[in-house]
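Shown here: the complex without one of its protein chains, the others still in place.
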Amino acid sequence: MDKSIGVNYPKILLGVFAGVIFTFLVVPSVITVPMSFSNTRFLVFPPKGFTLTWYSQFLIDEEWVGPTLFSLKLAICTTLVSLILGFMASLALVRGSLPGRKFLNILFISPIMIPVIIIAFAVYGIYAKLNLIGSTVGLVLAHAIYTTPFVILVISANLYRFDITLEMAARNLGASAFKTYLFITLPVIKTGIITAGIFCFIMSFDELVLAMFLIGTKRLTLPIKMFSQLQFRIDPVVAAASTVFIMAAFAIILGLGFLRRERKAIVSKEKGNDSFEQ
Amino acid sequence: MKRESIRRYSYLQSFLLISPYLILLSIFYLYPLFNLFPESLFKDGNFTLEHYQHFFRIPLYSRILFRTIRISFMVTIFCFLLGYPVAYFLTEIKSQKIGSLFLACVLLPFWTSILVRTYSWVVLLQTNGLINNFLTFTGLIEKPLDLLYSEFAVIVGMVHVLLPFMILPIFSVLKNLDRNLIRAARNLGANYFWVFLMVIFPLSLPGVGAGAMFVFILALGFYITPAILGGPRTLMISTLIDQQINRLFNWDFAAAIAALLLIVTIVMIVAFNKIVGLDKIYSE
Partner (left out) sequence: MTLSSNDNILELRSLSKYYGDVLAVNDISLGIGDGEFLTVLGPSGSGKTTVLLMIAGFEYPSQGEIIFKGKSISFVPPDKRDIGMVFQNYALFPHMNLFDNIAFPLKMRKVEKQEIKRKVAEALELVQLSGYERRTPKQLSGGQQQRIALARAVVFNPAVLLMDEPLGALDKKLREHMQLEIKHIQSKLKRTVIYVTHDQEEALVMSDRIVVMNEGIIQQVGTPNELYEKPNNKFVAGFIGESNFIEGSVVEKNDDILTILMKDQSKQRLKYQGNIIVGEVVRFSIRPEKIFITKEQDNSVDFLEGVIKEVIYVGETTRYKIMIGNQGIINLKEMNTLEGGSKKVGEKVKISWDKKNLIKI
């Protein structure tokens, strides 16, 4: 916007206000970190004392390790399924000749908008009849329905902006359709795919309601474990678990940022001004 | 079969590409959802509308329905009031680094668990939690407030979770606003207040609409936050359904409530779509 001539008060006020809101957004996300080191049995803030017992409990106690590993496994499978299905669907939506595309678009977005508990409940009914309660495959598929819309959103947006003359050029220069996708299309939309994949992973890993309904009695996912703790026995181990969670997410983001900077570095080593932007 | 051109997939190819996901959706999503209706219309094997009547006859349930709508509405309003200035602020930042930093703050919630964040609010709002400690410490109140397990807590928690959904669409629309429109308005004699009122705000409405749609509809069906922060006295529709299924085992009745919520949600989506247009989402 224009550099306003004169009064800066509105801007300062705006800045302060925004600052407050940012704090509001950020604090609850990170407050569990110091709490996880607290020495007390209850959740307090400010934390008293310093201990790592909660972490060791989280990392060693089978009660916690089991669900964490299962959640990981679940999230990875869901991400794979989601990426493949979502990518194909995006291709069809953006480049295909499909009748009723508008309807399909809404249909594909709807799983996010419909309350999860309805979906969980409804699917539970079906799974009960098909004897799929407790099956990992069943849970993966249910999660996939929930995460694929995001994949489609992200990848469709990428494909939309994709310059199709790049593919035409590749074909013209002798690349078969398959090779064109492999060498040209995928690398160029790589960022989109990775973003979508990470979204999928986090959403599946964090998913509570579907898991609660469909997992049966023999196993737990990490969110279920944390949720039950919150309801019955508020235990600082939950804080430790959350911290690990946050750290992991941070690590991924930093890792990505790192990769981008590395690529920029390689390119700008050559004589040239601007950095390479994907 | 001869194809027309290389650049677009033929009907067959498009169909093949989209069918795996379509099949998955149909079996594991559409069918179960449609199945809710027949499920809710039976009791002990007999066709009946009893469940639906039950729901509307008992004031408790209607209260829960209204509470849900009321809370969702308030959450939407708050998200708008808090979120619009933030979105605006984000567009005013000149430095790219700081801008990305703040944007990351807004996106941070997406990278962290909802469970974790809601749980943090428990810690913040509990009787000897951070907020109460701060208030008593500064002498603003005598004894700790009962903040947790109330409508207030639910609203705060939901606003926290849903705020990014309001900020991002508005930010996106504001960012792509043609600066020349503003310059033209200034040139034609409007001061900054009028420019905002007559140019910037009206043009940002699609973003506001999209954000409001997302927030409201998501708030309606929210489970986790009301479950943790609401306590037994502030039941919302989703927690009600949960209670009916997992504690009272009223399967059919729960199906009826779920079916009702489903209808309301779909109606809302269609209504909003008419006003806002879902195609905007694709320019995210």
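Read from first to last, the chains carry the letters A and B; within each, the first residue is number 1.
Going forward, a residue touches a chain if its C-beta (ideal position, glycine included) is under 8 Å from a C-beta of that chain, and two chains touch if they have at least 3 such contacts.
It should be emphasised that the depicted structure is a prediction, and the values quoted were computed from it without experimental measurement.
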Among A:187, A:216 or A:255, the residue in touch with the chain that has been omitted: A:187
Sites on subunit A contacted by the missing partner chain, in the whole complex: 163, 165-166, 168-177, 179-180, 183-184, 187-188, 190, 267, 270-274, 276-278
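In this section, only the chains that are shown with their structure count from here on.
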Centre distance in Å when subunit A and subunit B are each reduced to the mean of their C-alpha atoms: 17
Touching residues on subunit A, where the partner in the complex is subunit B: 1-2, 4, 10-11, 14-15, 17-18, 21-22, 24-29, 31-32, 35, 43-46, 85-86, 88-89, 91-93, 95-98, 102, 104-111, 113-119, 121-123, 125-126, 141-142, 144-145, 148, 153, 156-157, 160, 164, 168, 171, 199, 202, 205-206, 208-209, 223, 226-227, 230-231, 234, 238, 242, 245-246, 249-250, 253
Residue ranges of subunit B in contact with subunit A within the complex: 6-11, 13-15, 17-18, 20-22, 24-25, 28-29, 31-33, 35-36, 39, 82-83, 85-86, 88-92, 102, 105-106, 108-117, 119-124, 126, 128-130, 133, 160, 163-164, 179, 182-183, 186, 192, 214, 217-218, 220-224, 228, 237-238, 241-242, 245, 254-255, 258, 261-262, 265, 269, 273, 278-279, 281-284
